[in-house]
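The complex appears here without one of its protein chains, the remainder shown in place.
Chain naming follows the written order as A, B and C, and within any one chain the residues start at number 1.
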């Protein structure tokens, strides 16, 4: 297709009179602002640029007022929100770089490529800061596994994450999965990546400085991938061939590995030449170049004829908005271009100067000898932001204040049912497809509370987890937010790590719905509240709104990705029981906390009522005790309690070992399943009993012993029973695989 | 002893192998597979990963990398050539080892630890194995070994099969996990011994493999 | 019995990373006359059906449903009747 075969581009007047801008998502109000600020009508291309840059995805116009409230500064923060990824100081000149990203919609439409390109995108965010990615985690939500469609979505997402992450050679070390019909038609696929910077002085940020420095395009060629979805295709292209065309983005992990290695090498070998780097994510060349210019207080000029293309006849709109994967934009000091270009070429990659940094704060594009856009770069990148009204959701207003009281006539039977719930059962069905060991730094692999990655050449290690329970957030956004970060912290603490910071993915419904906006506002407030108490600043994140099907929103799901720091890798602790005869302690007291719990869902088919309380002080004190005890070498194992409660945590500590346990609990049967926050189970060698008990005081209660028998023996205030280990293990291990059959 | 770890575009276990070798005091270097002279090296390691994206077939494109001529030469001269995972795939594609590796019988990539039976503890690569079984990591989507009947008969007769799987994870014929060439100096194996050398990572069953190489080459005794 | 030969290719404008890498490999092997490489899938499927029309319908149905990814791929096929004993 040549340019002549293109449909006639609309004139500026037609863009206005036919409201083309509205098809691209700009409101009349916004178009008026643009027209007024520019003092003329934007042309076709310019309107396209605004529509992309002013979209929620690129501008966060509806979530920004909330995001601004995140607490994101403390003594460790080297880079907070606003760049490719956040950065925390971990001592010795080293820094940890991390961020999470959602790829929900693309994964729902095309699960393999959606998930794969999600991994590719988050990795680019990390290495665009100059850091070496060292791990990936994934946080997934699906509807209940009940039909072929869900199964193929699940298979596709797993294969996509595996296909990309395994090939590029960054281990996928953890994550979380839960199943609930609230995610029907709207699965969540969030990925988090963590990178390491050995020298803090090589941090690269995406800020274009210095008049006449070069803008260099590197990586894959540009095609018509992911361009503005259906409206564009249907209004502008009607020929047979075009309706056959597809805008699905395909990931190429091989290409990305080359781009990653070369970029890290460029930063290490030519730190002064490489002034800024930004990956091309949503709205491709457009957002990367305009944001770099704006943040650096500069202007940008690009010559679109220089952009490497994969297809013929692409118009400026397409070149600018294409979301072809595995591309990066660099700003390179004038005169140093050759060295950088040669480095990429040596790796077999395209690297081309496509423009310059200017000092006039304009965003200008040339195409076939003509200027096709000339805009104030600030106007382009600073969409108006909206503070939207919010309203307490009706279901919360009307919620019963009573806690649900489970009816347990046969605890053994209920335990087996709980173990076979896909949200509770082993997630090995997922993580066995992910290479969790490549790079040979993974000390704690998937299957524990948090993953642990050692930092070679030091005694340090990083503990990594993702968590959130959407059911809790649905019942109470504020407390649910607190609990999400609390659970993440418990997981990290169980491995012996001090929580040092978080990233997030805010997965919500349509923010124009006042109840959804309320959920967003309140859950962020809850996260913020507990983040401060934990001293874990929010250094990066991502927002995914409009997760709705037929006007029904998903559970509000603010995923928390947390990083913890372990100073001495000999102190790394895992969940598994270690020795026959070790003493088992329960840390933290157990309430009658059942609204939103797995047992409520199991027994009533839904969750309801007012969410149970969150005791921040108990949470903090218990976490502190775990860390102190690990530091003192007193704990042989540690495991936090979450979904499914005490009984699930006890069993999980034994499933992957040759041990079992005897437990004698001063609780009623129902409380085996209570989901009171702030609790752990730990094991202690008998010799250390006095020291540990002295340290723990009334925070810990001796509840049993590790045995080497083939059954679990449990006694509560109401009953006494035993569970066959083999049978329980099988149920827990095979549940997801059986459902997927 | 000097060892080269080849880095093909898309290799991703090159550093893992390098660190493992260094750990045993072996003088190792990562060498770009576009280089064609490997005369200086006593042993050449083809690491795991996805050379050229594993596009077309795993190892199919990598076998034409310039370094592969030098690998052939090393193999002919009786030096050690070791292919792990993708390296094994490359060696079969290059014809330095018999047979081929197909996609796993049950589709999909598997990352796990599996028990291996030591079928031949007298090879250059297994001399130091003091046990009948090892637990080693696997991480592959295409580890399903295939050879025709004639080749298999030969492999058995010459004791070229070094490891078999206890519970076959990928459909490999005769449960084969690792083999050597007729001369015994070229070794290919799907599991990853280099991932099992550091006690901090919880598994050191890969160590005797490296110790065997050192012993054979006279560095250890 | 019927034999269907089904050819699956990418829709235009979908990136085919494999094809690109194979093309470069061919160039490195000095087959520089090669201009483009597209890698698709090929299936040979044998099925029982009461007549050619039924077979065709079934093939189109399951190709769309399972063999191809309708977001990115299209297929063509050829169908022929074969005797059941033939292998």
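The working rule: a contact is a pair of C-beta atoms (placed from the backbone, for glycine too) under 8 Å apart; a residue touches a chain by one contact, two chains touch by 3 or more.
Computed from a prediction, not measured in an experiment: that's the story for all the values here.
The chain not shown here is touched by just one of A:148, A:550 or A:617, and that residue is A:148.
Within the whole complex, the absent chain has one touching residue among B:99, B:184 or B:206, and that is B:99. Across B:1, B:20, B:61 or B:177, the single residue that touches the chain missing here is B:61. Interface residues of chain C facing the missing partner chain: 1, 7-9, 22, 25-26, 29, 31, 33-49, 58, 62, 65-67, 87. Seen from chain B, the chain kept out of the figure touches residues 56-57, 60-61, 64, 92-93, 99-100, 102-107, 144, 146-148, 171.
Here is the rule we go by: only the chains that are shown with their structure count from here on.
Taken as a graph of touching chains, this assembly is fully connected, with contact between every pair of chains. Centre-to-centre separation between chain B and chain C, using Cα means, comes to 34 Å. Residue positions of chain B touching 2 or more other chains, listed in rising order: 52-53, 55.
Counting partner chains per residue, chain A has residues 252, 254-255, 348 touching two or more of them.
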